[in-house]
Structures are given as structure tokens and as C-alpha cells.
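The other protein chains are all here in position, but one chain of the complex has been omitted.
Labels for the chains are A, B and C, by order of writing; each one numbers its residues from 1.
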Amino acid sequence: MEWYDQLLQYLITGITTGAVYALVALGFSIIYNSTEIINFAQGEFVMLGSMIAVSLFPLLGVPLWVAVILAVAITALIGLIFERLAIRPVRNGSVINLIIITIGGSILLKGIAVLIWGKESRSLPAFTSTEPIKFFGATLSGQSLWVMAGTLLAVILLHYFYEKTITGKALRACAFNRKAARLCGISVERMVLFSFGLSALLGAFAGVLITPITYTAWDAGTMLGLKGFCAAILGGIGSNPGAVMGGLVIGIVESLSAGYLSSGYKDAFAFLILLLMLYLRPAGILKKKLEKV
Amino acid sequence: MLRLDEIAKSFGGLKALDQVGFQVQPGEILGLIGPNGAGKTTLFNVISGILHPDSGKVFFREQNITGLATHQIAKLGLCRTFQNPAIFEEMTVLENLMAGYHLQGRSGFFSAILKPPWERKEERSIRERAMEMLSEIGLKGSAQAGAGSLSFGKMRMLELGRALCSHPELLLLDEPAAGLNHNETEELAEYIGRLRSRKITIIVIEHDMSLVMDLSDRIVVLDQGRKIAEGAPKEIQRDPAVLKAYLGEEDWIKSLRR
Amino acid sequence: MKKLALTAVLTVLVGLVAISVANTAEQAKETYKIGVVLDITGPASSLGEPEKQTLGMLAEELNAKGGINGHLIEMILYDNEGDEAKSLIKAKKLIEQDKVLALIGTSQSGTTMAIVPTVTAAQIPLVSCAASWKIIRDPETKKTREWVFKTPQSDSLAVTKIFDYLQKKGVKKIAIMSVSTGYGDSGRAELQRLAPNYKFEIVADERFAPTDTDMSAQLTKIKGSGAEAVICWAIRDPSAVVAKNMKQLGMKQMLIMSHGVATKKFIELAGDASEGIILPAGKLIVADLLPATDPQKKVLIDYRNKFEAKYKTPVSTFGGHAYDAFTMLTDAIKKAGPDQKKIRDELEKVKGFPGTGGIFNMGPDDHEGLTKDAFMMVTIKNGNWELVK
Partner (left out) sequence: MKRDWGIWLLLCAVVFGMPLFIRSPYYYSILIFIAIYGIVVLGLTLLMGYAGQVSLGHAGFFGLGAYFSAILTVHLHLNPWPAMGIALIATVLVAFILGIPTLRLRGHYLAIATLGLGVVLQIIFKEELELTGGPSGMGGIPYFHLSSITFSNDRKYYFLCWIFLIILYGLSINLVHSRIGRALRSISQNQTAAGSLGINVSWFKLLMFGLSAGYASLAGSLYAHYLTFVNPSPFGFMASVKFMAMVVIGGSSSLWGALLGTALLTSLPEFLAVLEDYEMLVFGAILILVMMFAPKGLAGIFSWIYQTIRNKVKKQDAPAG
């Protein structure tokens, strides 16, 4: 394998994982925008999405795409319920309180998953053929194409949603200035609820996309959640394009450092990049400056 | 005492301060007025180091303090109060004042955890001085009360008292009379007047025109981030630029004319 | 207030009565207590769960038969949640509070290591279900630990089996993929230690975290390294990802896995990427394929049928480790009676015992009792196990 083929392969790998991180990061970003809450249960939405898909698919015997859509929808619903039960009552709590509530929520969701599905890992079949596809000197699987395409689609739809629909504009207004949004007759409560549903949906979507490549289990969401959080911060929390960029950067950094530096320290590199960035540019890649008020 | 050179600060595209410059003489009380959104509080934030200006310089006793951190500026003898009294609500009234004596204390980390006799002595003396300050601002009765349980007017007095604990040479007061009733305002005015005799220089932002006209030696007027007038209270009341700035705010004009 | 006090007094009285009633209902013969600490929840739950199920089944069965020499056994089982501190607390509770005769557990090397000093000081026999040789031998002094035994086959045996096979196939260059857990680490150390004996060249030595979802980068590096065989040393789940990634990358190298993946579940997780993988495995998963003359065959099929009938889930080697631990320990108690020193001596005297993990021959200097013959080389074909000829 020539060096450039190898590099290409690392990049493909990095982009595939990075795309998943990006979806999770988008979830963080959406919730942060409307509430300034970091939702530590975001990773669990990923897990729930794939778990539900896995149990719908072979158990009910529905076609794969039906299972995927249902799983994403059900997880979005869970996101809504989570907001109503755990977040709304304490909306105005301190940062520490909210962090702990969402951590509590993540543990709770994991506990529920163990009760329903047990501790065994499960997997989904690939959406389409599993034969590797040649791409210049590198190879990629059908499923990683699905991951990349799915992420791209989600980003485009999200962009369209934010720019063109009333609800999307209302969400943006909330992110910009909650008080002003309320004065304009936007129900901030509804928007917060909606943003939890939306980010649960994105998380679940990430989950079903990646499960055929890996596997899923009750605790599979935690690390993905942390990486997604990193990505969201790296891109500048609250910025959607930033979240996508952050995800891709972390994916590629991981893959390159595993390839060229040390595979054992791969995760450490991802976090070190983040720390370095926080020191040098605390507002993230895409945000200009952190205003102190 | 204080000199501002061409201070500019903008948020996004909005120019909050645009080339503002003036001087404050030692022992003087300077009134800072202007319509809402004129940039008065932003200017205070720049002087006290909470915000850093985009351009321009701040000199305090001929020393350039632009870009210094808040606590460094405070250490030089510049202290301030806030529009919404920034008292520590979960501490007692006495503790609030004792926190005000922070710069007066010497005790560091090791003496704090080991409590040698000299540290105890220092604590006692700070406590005594805080009690004195309490009676000075008329809060002696509520020393052990939670600061959050005070009435709004008393919170203002507490904040003012706390600012004085560090023996500032220059004191910035951000709307000290806002939210006070008539009696409280009078008490406050009288107290600020007494500070003058202690040679404390004061800059005060105030919307209560009669108060600010009575107290101030000189007045600076800001409008939309720019200084539009500077001078003695009498001159300001007749300044056409000032009247224009306040146009449409009938009450203000009335109070200016009074 | 008075009401409250009255209620309290009444509650205490009722409690006391209940306790004394319970005490009068004593059995004719004193029960034998066996303490168990397993990693039932937490990161190693896929090991602890089948172990717990197996022990529950065996204890029930033994008591139904009348126990050991007429003494019923009482199995006291605690979960350490995969946490070393909890492991130690539970072991102390079993030893001091519950006064058990002997201990079984834990599921992982780390959690076992945390209780080794305690059982040694308390002089209680411990049969561990974790694999590392450090459990039974002090890595500093190389002395066998007097009170500790283990049932899983040591990694060195699996490595030897793999290397024998690779040598036969004429492989010269190998690549290692290991997971950064205790299991992956000790396998890696054995691979590195034994490779020179076989004149193998290790051309790549990559690691990954157990939570990783993609190992393509490491495999890409291996792809370019000229390795003829990839040896992946990891527990089941991440190993499945390695298999899938290798397939995605179109790698044609021989893929060898460790015995840690020897469960049906692995084939399910890896899907068709598992085809052609070769691994050393205990005989449990290929029991049906064994010749009738194999002394283990009956034990294996027996255990598998009973387990699968009771729990409706496939057996795993981990449950098998618990099976061996329980059977050897209860046999020893049967011979020794309720005397910890004698039980220990009996465990050391086990000879020719056919367990699920192999034929055990313990000795004063061998608290594992297995040889490389405990393993068979198997491969996966059409979603099922097959013996490698």
C-alpha cells in the first residue's frame, strides 16, 4: 500500500466516524442554542435509536428501513418526554445543577435500557451490500457511504429547516435572544421541547447509521456522547456548521493519530486537540470571540 | 485622578462607546448622565476593567490601567457599585462587609488553614471594623441577617458600605438611587455628601436629576456612545445638545429645567 | 410523639419475633456456605452474567440431590459492579460476615487482584474465573499464591496453540491488534514474549480502546505492513468490529482471534465478516464435533443442554469457567469437609478432572492445571463453528 493510498484510507475512516460525531454534536448544539443546557444524555439517544431499531427489525420482522424510521421517531418522542419530565421543571437552575440532571438522565436511560434489553450487545445488518467498494487505492464499505450520505442529508435538511420554515426561524430567534423571542409571541417552552425532540432524532439517526458497522449495547452511547460533546465545543458550541466541522476534525484527528502516532493514545489526541483549542481559542473554531458580559 | 483618552468599544456592529474622553479631578464628584443606552454603564465597565476597550486608554493617578484585571484596578484604589446591587445574597450582612475588607487583610492560604494567633487577631480586627461600618450605614441591627433578605434600599446601602471598606480613592456609583423611595434617596444623598469630606473622588451615574444636580461638581453627558456635553450643572441644564438628546422624554426635560 | 415511639417499639418487637422464628426453622445439618463475587453489572457484565446463571443452576441442582454429604450448600452471591473497591468490600463481607468456607470469583483479573491479598491473609481458598496468570503467581517473586486457583486457560496456552498453527502454515510475519484492557494486554505480552521462540517477526503492534467503534485506521497500518496473519486479542464485542473493518478494507490476511470471542454471539455480531476467522477455543462450543472418545464430551454436552434449557440463551466459555470452579470446589469440600486448609489441599490434588475448559491436573506449583490441549483450533464456516484439521 502506497503512502497516499494509506492517507486516503485514514481520511475515509476519519470522515466516516467524524460524520457520526457530527450528528451527535449537532444534537448538543441544537439543545444548547435554545436552552444553554449541555445535554449529557445525548449519547443515550444514539444508543436508544440503535437499540430500538435492532429490536424492531428482527423481532417484528418489519423491513429494515421501516425499523430505522420507527426507531428514530420513537427516540424523538423519548427526547420530548425527557424534556417534559426532567428539564422543564428546573429550567432556571444553575449550570452545575443542569449538568447533573442531564448526567442523571443519561444514567437513568442506561438503566432503562438494561432492564428492557439486558446487557448483551446487538447489531444490525448493513443497509445494502457488505462488499467493499474500491475508491482509488483505498476501499470503503457501503455502510460508510450511507453514514456520509445520511449525515450530509441531515445537515442539508437542518439548514433548510432553520432558514426556510417558521419553526426553524423561531428556533433561531430563541437562540439569539430568548426574551425578545417571547415578546414576538414565540412560545419558548414549545421551542425548547421541540429542540430536545429534534436532537434526540438526530442522535437516533446517528445510532442507526453506525450500528451496522459496529454494534450497540446499553453503554454504547457514553463514549459517542463525549466525543460529540468535544466536537460541539471544538466547533464553537451553539454553531451548527461548527458542530459538523468539529465532528469531522475529531474523526480525522483520531484516525490520523491512530495511523501515524500511537493507536493506544488515539482518544487522548482527540481530547488534547480539544484542550489545546480551548486554551487558544475558547469560543471554538467558527465563533469569533467570547463576549464577556 | 482619572483620565479617559478616546475610549471606543463596540458590540457586534453597535458602537457602545465612541471616542469618549474626559478627566476627573481629585476630590470631585462627577455626574454621568444620558438617556438609556447612552453607554454609561459600559463606560464604568471599561474603567473598572470588566470590559476592555477596543481602543483608547484609561489613566488612574497618571498610571495606565487599560487592560488590567478588575482586581488589580481595585487594588490601586478604584472601587464601584452596580446598577443591580451585586451583594452576596447567601452570606450574612456582616460577611458581605468583611469580604469588602479583602484588600486590607494579609492572611494567605497557609495561615487560613492553620489559623495562627496573628491571623485570629486580623480576623477580629476586620470583624470590628466591619461592625463599625455597619453602624455607619445604619445596618447594625441586621449584622447576622442573610444579605438576600434585606430590603432593596438596604441592599444598596450595604453595597455602598462594602465598596467603602477597601478605602477607595475613586468610587464609581452606578445609579445608587434607582429603586429607592424618597426618604432613602435623601439619606443616600446625605451620606454621599459626607464622603466628599473624606476626600473620596466619586463618579456617579444617576437618573434622578435633582439628586445628581445637587451632588455633582461637574457633569458629563453621554448620548449614543458619544460625549455631548461637559460642565457645571447649571451649564448642562441649558445646553441645547443635551436638551435635544433628551427630546421626547418630557419628564427628563422637566427635571432638567427645575 | 407517643404514637411514634409506640410504633417504633412495636416494629422492633415484630422484627425480633420474626428473627427468632426464622432461627428455629433450622436444618438438620449445618449448611456449607460458598461465597461468590462476580462482575454482574458494569463493563464486564457479559462475563459475570453467564457465570451467575451457571452457579445458580449448579447450586440448585446440588441441593436437589441432597447437597454435599447431606449438608445443603448456601451460595451467597454479590455483585462488584466491575469495581475493585466494591470487589474488596464484598469479599470481606463474605469472609467476615457470612463466614463462608470458600470463594468463587471474580470475573476479571483486576477485580480478582483486588481481593487476592485479603483471601491470602484470611486463608480462604479462592477459585477465580479470571484468566491472568498474575492471579495465581506473584509476578515479582514468581511464587505460586497458596490460596488462589483459577479455571480459565492462561493466555500463554492459547498463544502457543495459535503459534503452533501458524508455524505449520508457514507464516513468518504477524501483526498484533490488542484491546487496551487487562485481557488484551496480557495476551499481547504473551504474544510478544513467545514470538521469538517461533522466529515470527511482529511487523505491527496496534492497540484500540474497548469502546472504539472503528479500528480501520489501525488495520490500514497493518495492511501496509506486510503481515501475513493478523492476531486480534480482544473480548467479544470490539473483536466483531475488527472483523467487520477488515472486511470493509478488503484485507485478505489470515485473521486469528483469541478465545475471548468463542461464543455464538460473536458470529451474530460480526455477521458474514466472521467467515473464515480462526481461533483457539475451549471445547465447549464445539462439543458436538468432538469424537465420542473425548473424556470432556459428556460433561460439555450435559452442561450445555442444561444451561440452554434453563436460560434459553447460548452457553459461553465464561459460564464454563464458573462451572469448573464450582464443580472442583464442591468436590474438594466433599472430600475435605468444612475445613479451609483441607479444602485448599484437596484443590491442589485435583487430577484428571474433565471440566469444560479442559482436563485439570493441579499441583502445588500449578494452580491452573491446564495444558495447551485444553484448546482446539476452530474456524467459522456458514455461521457455525468447525474444527480446523
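The rule is short, and it goes like this: contacts are C-beta pairs under 8 Å (C-beta built on N, C-alpha and C of every residue); 3 or more make two chains touch, one makes a residue touch a chain.
Just so we're clear, the structure is a prediction, and the values are computed from it rather than from any experiment.
Though it is not drawn, the left-out chain touches A, B, C in the full complex.
Set against the missing chain, the residues A:7, A:62, A:81 or A:107 yield one that touches it, A:107. Contact between chain C and the unshown chain involves residues 40-41, 43, 78-79, 81-86, 88-89, 92-93, 95-97, 109-110, 113-114, 116-117, 121, 132, 134, 138-140, 180-182, 184-186, 207.
Residues touching the missing chain, restricted to chain A, are 32, 38, 86, 89-90, 93-97, 99-101, 103-112, 114-115, 222, 226, 229-230, 233, 237, 262, 264-265, 267-268, 271-272, 274-275, 278-279, 282 (touch as defined at the top).
Residues of chain B that touch the chain left out of view are 48-50, 69-71, 74-75, 79-80, 82, 86-91, 95, 98-100, 102-103, 105, 107-109, 111-115, 119, 122-123, 126, 162-163, 165-166.
What we mean here is this: only the chains that are shown with their structure count from here on.
Chain centres here are Cα means. That of chain B falls 71 Å from that of chain C. Chain A and chain B have CA centres that are 47 Å apart.
Not a single residue position of chain A touches two or more of the other chains.
Residues of chain B in contact with two or more other chains: none. Taken together, the chain C residues at the contact with chain A in this complex read 41, 43, 45-46, 49, 180, 206-209, 211-214, 216-218, 220-221, 223-224, 236-237, 240-241, 244-245, 247-250, 265, 268-273. Looking at the complex, you find that chain A touches chain C at residues 1, 6, 9-10, 12-14, 16-17, 20, 114, 119-123, 125-126, 130, 132, 134, 139-141, 143-144, 210, 213-215, 217, 219-220, 222-224, 254-256, 258-259, 262-264, 266-267.
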